[in-house]
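The other protein chains are all here in position, but one chain of the complex has been omitted.
For subunit A:
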Amino acid sequence: MASRLARTAVGAARLRPSVVPRVLPALSTVASPRYSSGVPSEDPKTKAQSIIDSLPGSNLMSKTAILSSAAGLSIYALSNEYYVVNEETVVAFCLLSVWGGLIKFGGPLYKKWADEQSDKIKNILNSARADHTQAVKTRIGDVKQMSGVIDITKTLFAVSKETAKLEAEAYELEQRTALAAEAKTVLDSWVRYESQVKQRQQKELAQTVIAKVQKELENPKVLKQILEQSVADVEKIVSKA
């Protein structure tokens, strides 16, 4: 038995150098991608530290004290039947698991959503404030442009005063012109009337004279006198010639 073991051991020792270099690299090449590619391996120290950090307490001493006192209290409560483990414990565990899960997984999601809502409200308020500030600034700029409004108003007032004065003068002149035109029209009408009267009188005079002359011409004595006068004039002209 012992010799067989020794032979096996020798055989194993003889085999080992030939197997190890050939097999191990092959195993390592097969194993390494499987263990390294999937879940990233966590450093045990970090994992341990995270577990310690998750315990209540600020340092290692307080954590130990809290843990040991919690354990002591639990044992005391259980041993004195202040707390009895029974069906209620199972219900409590299940309900606490649900509440814990809800707080752990739902809490951050709700917090994120609530923060988004809050940020949305904040953004709306901030943009409204910015818009209002901009509107006030624009208004200030608009008002600033009207800073010389007093001088301009005074000038405008003076101009308007002068305009009113000129308008009054112009109106006066217009009235005068109208009056003169009216007088001229009246005078012209008088002149026309007078000339018409004069024409009529001259016409009447001429007609009277013509009528008188024609009447005189009807008188033979007058005709004879005219004829004699005419003959005398002709003779006179001829004698001169």
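Just so we're on the same page, a contact is a pair of C-beta atoms (placed from the backbone, for glycine too) under 8 Å apart; a residue touches a chain by one contact, two chains touch by 3 or more; residues count from 1.
Methods note: contacts and distances are computed from a predicted model.
Novice: Given that one chain of this complex has been left out, which of "serine C-palmitoyltransferase", "Ras suppressor protein 1-like", "UBC core domain-containing protein" or "ATP synthase subunit a" is its protein name according to UniProt?
Specialist: Cross-referencing UniProt, the chain left out corresponds to "ATP synthase subunit a".
Novice: Would you mind spotting which of A:Gln117, A:Ser189 or A:Gln225 touches the chain that isn't drawn?
Specialist: From the options A:Gln117, A:Ser189 or A:Gln225, the contact with the absent chain belongs to A:Gln117.
Novice: From the list A:Ile52, A:Val90 or A:Ala130, pick the residue that touches the absent chain.
Specialist: A:Val90
Novice: For subunit A, which residues lie in contact with the unshown chain of the complex?
Specialist: Missing-chain contacts on subunit A: residues 86-99, 101-102, 110-111, 113-115, 117-118, 121-122, 125.
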